[in-house]
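Yeah, one chain of the complex is gone here, protein chain that is, but the others are all in their spots.
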Amino acid sequence: MSTIFGIPAPAFYGQLLIGLINGSFYALLSLGLAVIFGLLRVINFAHGAQYMLGAFAAYLLLGYAGIGYWPSLILAPLIVGVTAVVIERTMLSRLYNLDPLYGLLLTFGLALILEGVFRYWFGAAGQPYSPPSQLTGAVNLGFMFMPIYRGWVVVASLIICLSTWLLIEKTRLGAYLRAATENATLVQAFGVNVPRLLTLTYGLGAALAAVAGVLAAPIYQVSPLMGSNLIIIVFAVVVVGGMGSILGAIVTGYMLGVLEGLTKVFYPEASSIVIFVIMAIVLLIRPAGLFGREE
Amino acid sequence: QQASDNVVKIGILNDQSGVYADFGGKSSVEAARMAVQDFGGKVLGVPVEIVNADHQNKPDVASSVARQWYDTEKVDAIMELTTSSVALAVQGLSKEKKKITMTTGAATTDLTGKQCSPYGFHWAYDTHALAVGTGGALVENGGNKWFFLTADYAFGYSLENETSKFVKSKGGQVLGSVRHPLSANDFSSFLLQAQSSGANVIGMANAGLDTANAIKQAAEFGVTQGGTRLAALLFTLAEVKGLGLKAAQGLTLTEGWYWDQSDENRAFAKKFMEKTGRMPNMIHTGTYSAVTQYLKAVQKAGTDATEPVAKLLHEMPVEDVFAKNGKVLPNGRMVYDMYLFQVKKPEESKSEWDMYKQLSKVPGDTAYLKAAESGCQLTQ
Amino acid sequence: MSNTPLLEVRGLNAWYGESHVLHGVDLDIQEGETVTLLGRNGAGKTTTLRAIMGILRRREGVLRLRGQDLLGLPLHRVAQTGLGYVPEERGIFASLSVAENLMLPPKVAENGMSVEEIYQLFPNLHERRTSQGTKLSGGEQQMLAIARILRTGATVLLLDEPTEGLAPVIVQRIGDVLVALKKRGMTILLVEQNFRFARKVADRFYLMEDGRMVNSFPGHQLDANMDQLHEVLGV
Amino acid sequence: MTVETQYLSAQPKLRATTTVLGAIAIAALLVAPFVVYPIFLMSVLCFALFACAFNLLIGYVGLLSFGHATFFGGAAYFTAHAVKVWGWEPLSGILLGAAGAAALGFVVGFLAIRRQGIYFAMITLALGQMFAFICLQVPFTHGEDGIQGVPRGHLLGFIDLNEPLAMYYVTLAIFLFGFFAIWRIVNSPFGNILKAIRENERRAVSLGYRVDRYKLGAFVMSAALAGLAGGTKAIVFQFATLTDVQWQMSGEVILMTLLGGIGTLVGPAIGAGLVLALQNYLAASDFPVTVLIGIIFVVCVLLFRRGIAGEVMEFFKTRFNRST
Partner (left out) sequence: MASTQPILSATGLTMEFRGFVAVKNVTLSVDEGTIHALIGPNGAGKTTVFNLLTKFLTPTRGQIVYRGADITAMKPAEVARLGLVRSFQISAVFPHLTVLDNVRIALQRPSNLATQFWRPLSALSGLDDRAMELIEAVGLRAYAHLPAVELSYGRKRALEIATTLALDPAMLLLDEPMAGMGHEDIGRISDLIRRIAQNRTVLMVEHNLNVVSDLCDRVTVLARGEILADGSYDAVSADPRVREAYMGTEHE
């Protein structure tokens, strides 16, 4: 049997594939984060909580209303998006003219509240959620057993990432939003309804997190802590990609997923910090991140 | 015959909001209150009070709370102490302060080994018992090639080490292990490594959410379909409930108590259920037992002073809903029988909480280390 | 004045936080007129423009465009009434390319300049169109700030020192542009320090001092008012 | 009155008020251990010093370090190890901790200082995570268990620190030393340049200031003082654990500073006291602590952005302005 870096080739491919699957979550989450940061200059610490909310929304919809996976995939993000809109209107919008630090602190506080409340209600152990029947089972790829659901996750995340990217980079919307982060008053003076734009953007970013949450629900336990475990890593992904760069977030998300997967083979203990090591190196060589624009 | 400060206070210090919140948590506080109630609410003519705090799994938080309890709130004994680092820290502090601790929530054998204390008691399971129970039984059943998923900290190592030792002593092989960071979330990569190692048992030397996620993902990747068995080294009824039978079915685990083992157990469980809305696991019942035994000792000693009570706790046999024929070794280890369970298939389960099949019983003397082997200075 | 003015400002007061900057400014502009605001540094010229646009929110008084009240409008609705603003600090966006900066303000009417016309007018912008907005030289940024508004079809332009930092040739060109815009019927409120430039295009002058209008006279009377100008501006 | 004379005449009045308030505060701190549980007071003092040290960076240089736990927790490890394993005298152990933190600060600062704003925060976070990882892996820290049972020993060989009051006054002395050091740094010619750099870095460069050195200097000072706090904490509580090096600790110190008032001198200390009091008294109640902390964050950011000290100062400032 041939080997790659000392491990059997099939096992290696398996690990690559798994890295890609995890990368899908990183990409989706960091995409939402990058959209919010890039356009609102808010470092959305509540992103992990919104991801968790997405998963819980799906879980509760199923438990209390009997609404299944597929409708939840639309409904849960909608619900989370609406809560995010409320948050933006009532709180975040008052902070835009201040140091970005305050946005970070506010969302940090929100994350603590959301997690605390869910932990209080549901405990920390996590709730079960099953994949839809159409996507259960696995296919044998020869080198590994690939759960069909995970394949779906990769496909779904690719589609969502791509369409969001197109929406923001290839339409006027993106230019408005980028300009508004620099000088919202002036853009508004040009006749753009900036406040509404920002509200919708935050809603969109949070909804993206919620989609990731619903996608994750059948794979991981639906737990109040699922987001806080992930959020710091996702931050690192966004920073490596270049804060504010949508494409950067997506590409880096997949890339770091794969790199982390490989680390799990060669030095598993370090798998939780490999991303930070890469982040430190990248920032030292390319301060603006891989895809970021130098200011 | 006098209790200090006209009150006997027992502190329940455990995780009430983190990954072990279901494992013991608030329900354990309820169990302690039940014990006081069942004892009559008073000892030596003074009231018994239960105080509790959430240590958030941080040894420093736990130490400060414990110190404050001793210094300002006249707490006489602290119980439960979930997670090893917390238990070691609080037991160490209590030794210095000459106070009794009765650990039910932590696993490390160091509590009655290298770091034992004359006032420290280890009341429920420990890593050795889990290793013997799960490790030994599986090897006997043909699960002789092991691969470990180990949480990258002291508790994980000791669980892995002790289980490996046991597996090897029974003629099994350890093919490898991976050490994953705490809260690793995704275990598929590790599971794949385990699979490609050719092992027929994957031993999960971790706890809480980590174990739950690993089991869930193992099912997803068809690990168990390939004939590989999963052994959760530390997993209780509460977590099985959270995971659901569908994902957990077939899992082998060791616990020291199960509600459906006897009428006495069922009666206790029913009462507990009414108070908390859930069935007790070995931690909850263990805490109940610890409080009860402590009060018995105080009663018998006629004082709540540490030295005489600790002496009696070492001498008195343990006989209650939790332990039959239990005895306490000189190093503080309470020895009682453990059981190996298998999680039922969904179709085998007759009620919501009907989840275990008992595979075998592990007698206390095999499950726990002899005092002389424990490395505890007190016994030399 | 005979007919009702296009832009009508009466007793405008404005504040930056606690500090009261405009003390009852009165100003009228007729349709198609070019009016220049003169005054020393700190007289309140910029503040007047910002208050009219609504960028400065703390203001009182009367403010009407074609009879429509501007004070109550949310900021983004003001531009839709046909007001276009070229800020003193230019307001070029770093995260947008030159071309994106140019295309940024939404069109408010159809009769704006086409992109080709604009590039013809300012060849530098064409040459640097893919470059990052703030990487332009100071003068180029000024051109971009003006060009950007010309595209939108705004009919009333508020220009704050549009010639600042521009080379004489360009100043001349901008002068020509303003004259051309006037011919198209555009109404212009200009704040300018460059006297020579202002006299070429202005129909009327207003003179400001300490947040008040102290004088107003038609363009041809500029020379007659030189004494006061000397005194107020220190020309 | 011209602006100038008004400005000058305000100075002595202000100084007198601060002196009186300072004297009252110190008196209160001196008698406090007879009223309040001393260990709690000591932890407040340690965290107060930590928050003040952190504030030196965020409040006066404008750098948000999201990895300050590295210095606090790192120093705790160094001190605990020196005292427990090498048998050092406690004060020299604490000083070793502070020196170690300064060295860590030099390394982290050297790498991070060249970036600004959010990138700075992120690099410090990343380096902090790495340090936490190292602490988990290196044997001398004892992983999850931490270094437990550090003896308090005798300060300089003769003051028995096992005596709670002795320990308290030593902690108080250390806190006051650190606090006044920060006050001095902020109100010094050096502090003046730091302010200028925060305001407009390019301009400071063009005036010939080697801004990187100033920032690094401030970073190292802040790290050393955070280390002083961490080392003291290790002696007071007799342990050093991972909690102190994890990013949540960095978050906590931000909360304390924010709550008390970023860029105010006493604010962070007040914030530390409040946060600890809340955590302490809520630990036993049914209400989830994190929810409450979250609510405080949100309320502070939305309503009291200046923090407690900041709001109070603002109140007096407007009163003063109105009266003249």
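By letter and in written order, the chains are A, B, C and D; residue numbering begins at 1 in each of them.
The rule we apply is simple: a residue touches a chain if its C-beta (ideal position, glycine included) is under 8 Å from a C-beta of that chain, and two chains touch if they have at least 3 such contacts.
Here the structure is a predicted model, which is why all the values come from computation and not from measurement.
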item	value
Neighbouring shown chains of the undisplayed chain, as defined at the top	C, D
Touching the absent chain when the full complex is considered, from D:Ile134, D:Ala196 or D:Leu278	D:Ala196
Chain D residues that touch the omitted chain in the full complex	3-4, 7, 184-185, 187-193, 195-196, 199-200, 202-211, 214, 217, 221
Interface with the unshown chain - residue positions in chain C	16, 19, 40-42, 46, 88-89, 124, 128, 131, 135-140, 142-143, 161, 164-173, 193, 195, 233-235
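The working rule: only the chains that are shown with their structure count from here on.
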item	value
Per Cα centroids, the chain farthest from chain A	C
Rounded Å distance between chain B and chain D, as computed from the means of their C-alpha atoms	39
Residues within chain B bordering two or more other chains	17, 152
Two or more partner chains touched - positions in chain D	288-290
Pairs of chains found to touch, sorted by chain label	A-B, A-C, A-D, B-D
Touch list for chain B against partner chain D, complex	17, 51-54, 56, 58-61, 63-65, 67-68, 71-72, 84-85, 88-89, 92-93, 96, 152-155
Touching residues (chain side chain D, partner chain A) in the complex	58, 64, 111, 114-115, 117-119, 122-123, 125-127, 129-130, 133, 137, 247, 251, 254-255, 258, 288-298, 300-302, 305
In the complex, chain A residues that touch chain B	8, 10-11, 14-15, 18-19, 21-22, 116, 119-120, 123-128, 130, 138, 144-145, 147, 149-150, 219-221, 223, 225-226, 229-230, 261, 264-265, 268-269, 271-273
